[in-house]
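Excluded from the complex is one protein chain; the other protein chains are retained at their positions.
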Amino acid sequence: MNELLRRLLLLPPQASTIARDIDYLHYFVIITTMAGAAGVAALSLYYIVRYREGAGHGMNPPPDPRPYHAPGGVSLWLELSLIGGLLALFVTWWIIGFCQFIRIVEPPSDSMTIYVMGKQWMWSFAYPHGGGSVGVLYVPTGRPVKLLMTSRDVIHSFYAPDFRLKTDVVPGRTTQLWFEVKEPGRHPIYCAEMCGAGHSVMRAEVIALADADYERTIEGLAPLAIAGPVQGQAIPFEAEPQAPLSLAAMGQRVAAEAGCLRCHTVDGTPHIGPTWAGLYDAVIPLADGTQVRADDAYLTRSMMDPAAELHRGFLAVMPSYQGLLTAPQLGAIVEYIHALRDVHRDEGAAPLPVPVPGLVPLVTPLEGAAPGEPRAVTPGSAGGPP
Amino acid sequence: MSDQPPPPAGPRLGVQFQDTAKQAHAAHFGMWLFLASELLLFAGLFGLYTAYRTRYAAAFAEAVHHNELWIGATNVVILIVSSFTVAWAVHCLRKGRRRAVLWLLAITLVCGLGFLGFKSLEYGIHFRDGVFPGRYYAYQELPGHGAQVFFTLYYFMTGLHALHMIGGLAAIGWITARVARRKTTAAYPVPLELGALYWHLVDSIWIFLWPMFYLTTG
Partner (left out) sequence: MTSYLTETTGIKSWLLTKDHKRIALLFMVATAAALMLGGVFAMVIRFELIGPGPDLMAQLTYNRMFTHHGVVMVFLFMVPVIPTVFGNFFLPMMIGAPDVAFPRLNLASFYVYCAGAVIVLASLWFGGVDTGWTFYTPYSTTSPTSVAVAAFGVFVVGVSSILTGLNFIVTVHTLRARNLRWMMMPLFVWAIYATAIIQVIATPVLGMSLLLVALDHAWGLGIFDPSMGGDPVLFQHLFWFYSHPAVYIMIVPAMGVVSEVVCTFSHNRPSSYRAIAFSSLGIAFIGFVTWGHHMFVAGMSVVDVGIFGILSMIVAIFSAIKVFTWTITLKHGRIRFTTPMLYFFGFMFLFVFGGMTGVAVATSSLDVHWTDTYFVVAHFHFIMVGGTLTMYLAAIHYWFPKMFGRMYPERWGLIGAAGVILGFIFTFTPQFLLGNAGMPRRYATYPAEYQWLNVASTAGATILAMGLLVNLGYLIWALFKGPRAERNPWGSRSYEWLAPTPPPVHNFEAPLEITRGPYDYHLPEHE
């Protein structure tokens, strides 16, 4: 039955674990819709024919003499039941659809993460074991896969019809999509948000492989080179790595060459920026008084817009890396920070009051800073820690 | 079919209205609807400001510091005075005191021009510091996206407000000429009433812009 309806409605194969449930709701909704419209049209046609002018004696009784705004024509109970029934139907669809939507957007905790970057007009992918690919997304079967996606330029949309899934890919933020593919196979990916001349050809393919095949394929992938000139100044790299590095090792290289390590230490030593030692998933205080957990999303956002969620006690001197790092590079840095999560960090360590050449330090006594907490630098107080 | 008395002498009565009172009522109603649409124009911008303020709370608070509070406050006072004079002018016109009306409208116009003058002064100060909207933003003291968005919004919203102010001044000027030539009189003060309503809207919008851009330092 499922297969018959699927083919009749021209739905693609149900390649993801959630596709079948979505299709069941689809059948319910669309069949009811067609039946409802046909019913209304049929009833109207029936009345039009039956009550046509000159249809014969008795068909056209004299028009109702009551004033026109008096209720009439049909029982109020019938009308209320029909409207009530329709509302109940809609609410049912809404409830089922919303429960499914929550399943669609919340990935299982054991999902494998793959980083996706959309740019005009291609998709590139970076894998946690290292390596990357362009235009082809390799995923294992039988495991949930989470895609963390961003765009380099304009809004795109990552659409996998066979999975029934789609999420917009937005510059300046990370969006996510998860799925679990049931069996090995190939599935098309389309861009579904108008993005320019190449919108219709911005395509990719998911290649789902069983475990052993998957491991073998991934091992053979080299890390991605920077794909072409970036907006603004690109960060040049000294040399291409010859052998595939783990993503974390790649992140260490990127962090060194992009200048991150000029302000961030990795061993817990206080410096201009927060140390990366023990940073991943820690709860950190922000300059506006709130707290946040330093997870993947926070770390990515901080590289895009550092001043938006500034770690309390530090100066807003970090530049944005929007457009300067590719998504695989961003992902690699996050992996590197992740790898440092168990390195000991000194909780009370204050930042060094080192003036950064070329930038004027802010005169900002931090509101709400309790005595003993790190204070910001004021001009004139050259030197030592508070 | 019906023997209606000829319409009373005085302001031109449109054929669609039964009497002058109805015409005046319709004119007022129309003006309030127009003000509602103007308010909606700014409402979207207030929404944008709120969304960005939530996102860049610290940067916005900091940037508000860097606006010239004395200019903002002076402009508020100027506008409130001008709203008072234009409202008083309506009252005087209804009483038929034409000379008073002309003086009061003149003061209103001067206040409006004064507002624009102070605004230009303020923009000049900002330009000197490198505070420009959008991609031309170059303010060294407040680098970062939050401040850039703040000042872009500041320029767009105060600029849009200034455009409305110029429109309001043109309307008040035209009405002043009509009063001077005795075309708008106590018999039908509606044009001045509507102009005053519009002026009050322009004033009210500034009363919201002022705290958003000058007072809320955190």
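The chains carry the letters A and B, assigned in the order they are written, with residues numbered from 1 in each.
The criterion applied here is as follows: contacts are C-beta pairs under 8 Å (C-beta built on N, C-alpha and C of every residue); 3 or more make two chains touch, one makes a residue touch a chain.
Here the structure is a predicted model, which means the values were calculated and not measured.
Which of the visible chains would the unseen chain be in contact with across the whole complex?
So, taking every chain into account, the missing one touches A, B.
Which residue from B:57, B:153 or B:209 sits in contact with the chain not drawn here?
In the complete complex, the chain left out is touched by residue B:153.
For the chain that got dropped from the picture, name the residues of chain B it touches.
That gives, for chain B, the contact residues 1-2, 14-17, 22, 25-26, 29-30, 33-34, 36-38, 40-45, 47-48, 51-52, 55-56, 133-137, 144-146, 148-149, 152-153, 156.
Could I get the residues of chain A that touch the absent chain, sorted low to high?
9-12, 22, 25-26, 29-30, 32-34, 36-38, 40-41, 43-45, 47-48, 51-53, 60-65, 67-69, 71-74, 79, 82-83, 86-87, 90-91, 93-94, 96-105, 153-155, 157, 159, 161-162, 164-168, 170-173, 175, 188, 190-201, 231-232, 304-305, 320, 322-323
We adopt the following convention: only the chains that are shown with their structure count from here on.
Looking at the complex, which residues from chain A come into contact with chain B?
Per the stated touch rule, the residues are 287-288, 305-308, 310, 316, 320, 359-360, 362, 364, 367.
Would you tell me which residues of chain B are touching chain A in their complex?
Its residues touching chain A are 55-59, 62, 140-141, 143-146, 218.
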